[in-house]
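For this view, one protein chain was removed and the others were kept in their places.
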Amino acid sequence: MTAMTTLRRIEILADEPLIPAIEQLAATAGIRNYTLLPTLGGVGQHGRWRDDQVSGATAKIMLLAITGDAKAQHLIDLLSPLLEPHGLLLLLSDVEVVRGAHFE
Amino acid sequence: MTAMTTLRRIEILADEPLIPAIEQLAATAGIRNYTLLPTLGGVGQHGRWRDDQVSGATAKIMLLAITGDAKAQHLIDLLSPLLEPHGLLLLLSDVEVVRGAHFE
Amino acid sequence: MTAMTTLRRIEILADEPLIPAIEQLAATAGIRNYTLLPTLGGVGQHGRWRDDQVSGATAKIMLLAITGDAKAQHLIDLLSPLLEPHGLLLLLSDVEVVRGAHFE
Amino acid sequence: MIADFLLQPVILFFLLGAIAALVRSDLAVPEAAAKTIALYLMMSIGLRGGIEVAETGMTPAMALAGGCGVALSLLLPLPAFGLLRQFGKLDQANAAAVAAHYGSVSVVTFAAGSEVLRAAGMAPAGFMVAVLALMETPAILIGLLLARRTGPDSLAPRGGLLHETLFNGSVVLLVGSFMIGVISGKSGFAPIAPLFDALFKGILCLFLLDMGLVAARRLMDRRALTWRTVSLGIVLPVINGSVGVILGLAVGLDAGSAAALGILAGSASYIAVPAVMRLALPQADPGLYLGMSLAVTFPFNIIVGIAYYRWVSMQLYPVFAS
Amino acid sequence: MIADFLLQPVILFFLLGAIAALVRSDLAVPEAAAKTIALYLMMSIGLRGGIEVAETGMTPAMALAGGCGVALSLLLPLPAFGLLRQFGKLDQANAAAVAAHYGSVSVVTFAAGSEVLRAAGMAPAGFMVAVLALMETPAILIGLLLARRTGPDSLAPRGGLLHETLFNGSVVLLVGSFMIGVISGKSGFAPIAPLFDALFKGILCLFLLDMGLVAARRLMDRRALTWRTVSLGIVLPVINGSVGVILGLAVGLDAGSAAALGILAGSASYIAVPAVMRLALPQADPGLYLGMSLAVTFPFNIIVGIAYYRWVSMQLYPVFAS
Partner (left out) sequence: MIADFLLQPVILFFLLGAIAALVRSDLAVPEAAAKTIALYLMMSIGLRGGIEVAETGMTPAMALAGGCGVALSLLLPLPAFGLLRQFGKLDQANAAAVAAHYGSVSVVTFAAGSEVLRAAGMAPAGFMVAVLALMETPAILIGLLLARRTGPDSLAPRGGLLHETLFNGSVVLLVGSFMIGVISGKSGFAPIAPLFDALFKGILCLFLLDMGLVAARRLMDRRALTWRTVSLGIVLPVINGSVGVILGLAVGLDAGSAAALGILAGSASYIAVPAVMRLALPQADPGLYLGMSLAVTFPFNIIVGIAYYRWVSMQLYPVFAS
């Protein structure tokens, strides 16, 4: 039976133009590896959005990063003050992986 | 250290034409905020599908909603009888968020 | 209140050309049902990728499968030796579903 | 002549797509491209039909053809339903859903058929585009009646299915483009003709390449298809198409327009109808109705049906004209 | 004449899109197609402007028009900001963001307006494309000054907002295509003219169909719009456009180019500016500024504004020319 390690799964939904800045914040927290996922639309307290823009200004992207608890906390601390003004969605959960060392 | 709140993460995979109806059901359960994610294809007991249609009739969309336990239960109760006839996939898990109040 | 069953959620991120082979491995482990999700790009120990290829040779797809613990373990055992050479990402977590029998 | 027809690039690209799927090639047309091309085809068909009507003006033949189209869309599902229940051994919901598909029409079959007729000097009248639009939806209503749908458990939209049916994107775009063609006329069309006229056949090749891939992949996944349903996927268009041609000739349409009415009657929807059925008859199997319409009837019509309806119209035209 | 204009296919497709959205049809243009068409439009506009400049050479009028464009982009946000604060009752950040949008320009409004002017024998000079490119960004800088943005909590890129502003994809593509047009000239353009010239109006129809859908859907979601902001979405273009026309005529531009300057001044950005504002002024509401520019001002300009700026230019041209 393959040994698993429990880590933290962070998902951040953000406007497309903000993604490079979030990547930089993640790097500050020591998180260099991530995956970007597309989205189609949604509704939040700032209203409804849809990926209907030529500019992509209101398109959103989901950034997924798997990391250890300390780094996850560090990134969350960095992001917390930005959540409200930039309308970000931040989700945290547990996840198990093989090769835990790969994620340090 | 930023304080986190544990909430419920609901994911519903449904045919594209059903999404507006599911949004209405979610609103009935008091869930107004959600995000829509694209999919490419899959296999289930109703066979294989692929987003190969001009009509989008067999394309599916994933609806993601983060909410409290009571509303999640309410939505699941509403959706349960529809899962089988409409070939829906419904997933529930725990998720932690900052600003728990934002999700009431 | 609708009864829920706890199962395992497996997510596998893999290069597009590998997906058929991974489907076959999953079938070997008794997992026949799954959903495919698109991705946009990412960074890992093998560097940065982006879905910028006409060939799709460096595009990646996320395969999502919900299954019981035994089958999940079986698939993970099959995939473990392939994770490093093929640069796969494998995630495992708990998930609750209605109609647990549907997922046997 | 049939050989000539089959050797046209547009048909050959359909076959190429089918072959690519059959040898399990990874060839694929991006989904966004296929959807955009479908929009283009509907705009182009609508515009060109509308412009022709702007030229010829309204004629009694137009009203007659429209009436025939609506009648066919309403009535053809009835015998189809019987055959699907008896011979096809389908349950009520599935038989009703499939019957609705065969009462409705396929825009791309009409497009390919019109090109064939035009090439043979039998161009259908411009108003046949309006008939196409009129035939898309009545069959859906009949299908729902046949299914005697009750279902308090349905996700069907509050606004009612009628709304979904009437304002389906393809119906709106086709009717709208037709009306834009009527309003702007030949001179208004001239500046946009390089896109909507000159490129039409080339773009149709690209679309049929994709249809070949889609149709063959569905045929290979043919979980839902039996020899009975496959047979009906060929028998229904032959019957419906023949009825369409004869009705068209009977009310006095020219041979080209009657052939086009046959093509419409013989074709099966795979855009508007499935979208409504997913909502209204979830218990019907999309693998079945899309399998029959896309993987059996569409290829049959492209390769054999169109030529056949045209042949029937040419044979019978003298009989009715005399 | 206005009626003639409104009955052009390109306008009718805009209306069709809007109607489809209003009746809640599921009609949709895939996002990837809309983005690709936008790239095509910018390449085509840039190339054709550049080629014309290659033909006529650099002229003093060109420098003058460029100066006017930059001046308008820098100054028009100031009175707009005042109106948005006082009459619109917006807070500082929102007023500044909206003002920046109205100082900047809309490429598609310019494209549609140029076609209208060309059809009326009032083709604007080729260098107006360069003016379009010049006007895209100065307004952004003024908008940020007006907002007196401080914010240590901002995600604004380390490279600075200036970089984002200057190297926005639409600016780079427009300027680059313009320069390619200048370099390769008429003979270099000939082999690619079938794509970038002949198809332009047809593809514009497809794009405006999508713009109609997007504008009307935004109007229906109009959470952020009040009667005050909607009114300003009409008043601002009328004021700015009139100023643009008069300034153009005052510095001696021909009637067509002055009308084009009016169209630019009267139009509001919905590509370059929103992208920067999401980064730099997150507290400003995209529902507001995209609602105003896309759902109010864009349709107003397409249906009324363009014709109005042209009319102003024709009326006043003799005054200034004398």
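Think of it as A, B, C, D and E in the order they're written, each chain with its own count starting at 1.
The working rule: a residue touches a chain if its C-beta (ideal position, glycine included) is under 8 Å from a C-beta of that chain, and two chains touch if they have at least 3 such contacts.
Just so you know, these numbers come straight off a predicted model, no measurement behind them.
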item: Displayed chains contacted by the hidden chain, counting the whole assembly; value: C, D, E
item: Among E:Ala71, E:Leu145, E:Leu162 or E:Ile183, the residue in touch with the chain that has been omitted; value: E:Ile183
item: Hidden partner chain, touching residue among D:Ala63, D:Leu78, D:Leu145 or D:Ala198; value: D:Ala198
item: Hidden partner interface residues of subunit C, rising order; value: 15, 17-18, 20-22, 24-25, 46-59, 81-82, 85-87
item: Residues belonging to subunit D that touch the chain removed from view; value: 7-10, 12-13, 16, 19-20, 23-33, 194, 198-199, 201-203, 205-206, 209
item: Hidden partner chain, residues of subunit E it touches; value: 30-33, 35-36, 39-40, 43, 47, 159, 163-164, 167-169, 172-173, 176-177, 180, 183-184, 188-189, 191-196, 199, 275
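Assume only the chains that are shown with their structure count from here on.
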item: Neighbouring chains common to subunit B and subunit D, by label; value: none
item: Most distant chain from subunit E, judged by the mean position of its C-alpha atoms; value: C
item: Length of the line joining the C-alpha centres of subunit B and subunit E, rounded to whole Å; value: 39
item: Multi-partner residues of subunit D (each touching 2 or more other chains); value: 31, 35, 164, 275
item: Per-residue multi-chain contacts in subunit A, two or more chains; value: 37-38, 93
item: Pairwise chain contacts, counting only pairs that touch as defined; value: A-B, A-C, A-E, B-C, B-D, D-E
